[in-house]
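Report on the structure given below.
Note that one protein chain of the assembly has been removed; the remaining protein chains are unaltered in position.
On to chain A.
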Amino acid sequence: MESARSKALWIAVSAVILVWALFPVLWIVMLSFKQPGEIGNVHRFLPKKWTWENYHTVFATDLFTSALINSIGISLIATFVGVVFATLVAYAIARLDFPGKKIILSFALAIAMFPVVSLVGPLFNLWRDIGLYDTWPGLIIPYISFALPLAIWTLSAFFREIPWEMEQAAQVDGATSWQAFRKVIVPLAAPGVFTAAILTFFFCWNDFVFGISLTSTGNARPVPAALAFFSGESQFEQPTTAICAAAVVVTVPVVVIVLLFQRRIVAGLTSGAVKG
């Protein structure tokens, strides 16, 4: 009796949360399938007539396709470089005793808490002076620096979980420090590295402030910024449906990545390493 009631309660609460989280997404999907003129005239949730027109429009506009390439390229490069750096830093923090370890960690945390907006102005000027404005590196560098702290914290927590003995065993077995790191530590930390990579990728992929302030053309403008430059067929028509279609296109990779790697993220590879 009690369990049936609590089960019902669980279902109800879950349903509310699901609707709360998924309804906006569903709404955007619906909007993206409506005809451009329909919005504001027809008040209904489902499209009056389903159409792929908006998707054709966004993929036909240079603005979006170049932005999509920029977004993918910049996010991937920033993620890769960031995670490689973060892995090395986190390993050092977790394993080595060196002066200034605490300072590095608290500095990383301070950077993570720093409001992004306050940096955009100075960066804008600096980038224009040294020629990084409106280039890929101009975005990759700030992305890495803001994504690093989170990645370092995530990864060093993971490295700390790996028993010291693993590495010592490898060393006794004849491995150099580098071999021990590559053959034992990295495979064990893989779930952590994936988590860090995905978090970093999302951060870069979703960024708007840097994207809109440090770019001016299709050279480097990422999708979130590009969406703001969409225009309608005429000045009387809002480009809402096209924006929604573009939004759906950029949301899909995120969802796919999460679905693909959630097992990897959740899996605790270290089980069974030591006595259990």
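Everything below uses one rule, namely that a residue touches a chain if its C-beta (ideal position, glycine included) is under 8 Å from a C-beta of that chain, and two chains touch if they have at least 3 such contacts; residues count from 1.
Please note the rule applied: contacts and distances are computed from a predicted model.
**Student:** According to its UniProt record, what is the protein name of the omitted chain, chosen from "histidine kinase", "CbiQ family ECF transporter T component", "CheW-like domain-containing protein" or "Trehalose import ATP-binding protein SugC"?
**Tutor:** Listed in its UniProt record, the absent chain's protein name reads "Trehalose import ATP-binding protein SugC".
**Student:** Considering the complete complex, identify which of A:Ser6, A:Ser106, A:Asn125 or A:Gln168 is in touch with the unshown chain.
**Tutor:** Result: among the candidates, A:Gln168 touches the missing chain.
**Student:** Extract the touching residues of chain A with respect to the undisplayed chain.
**Tutor:** Considering the whole complex, chain A reaches the absent chain at 163, 165-166, 168-176, 179, 184, 187-188, 269-276.
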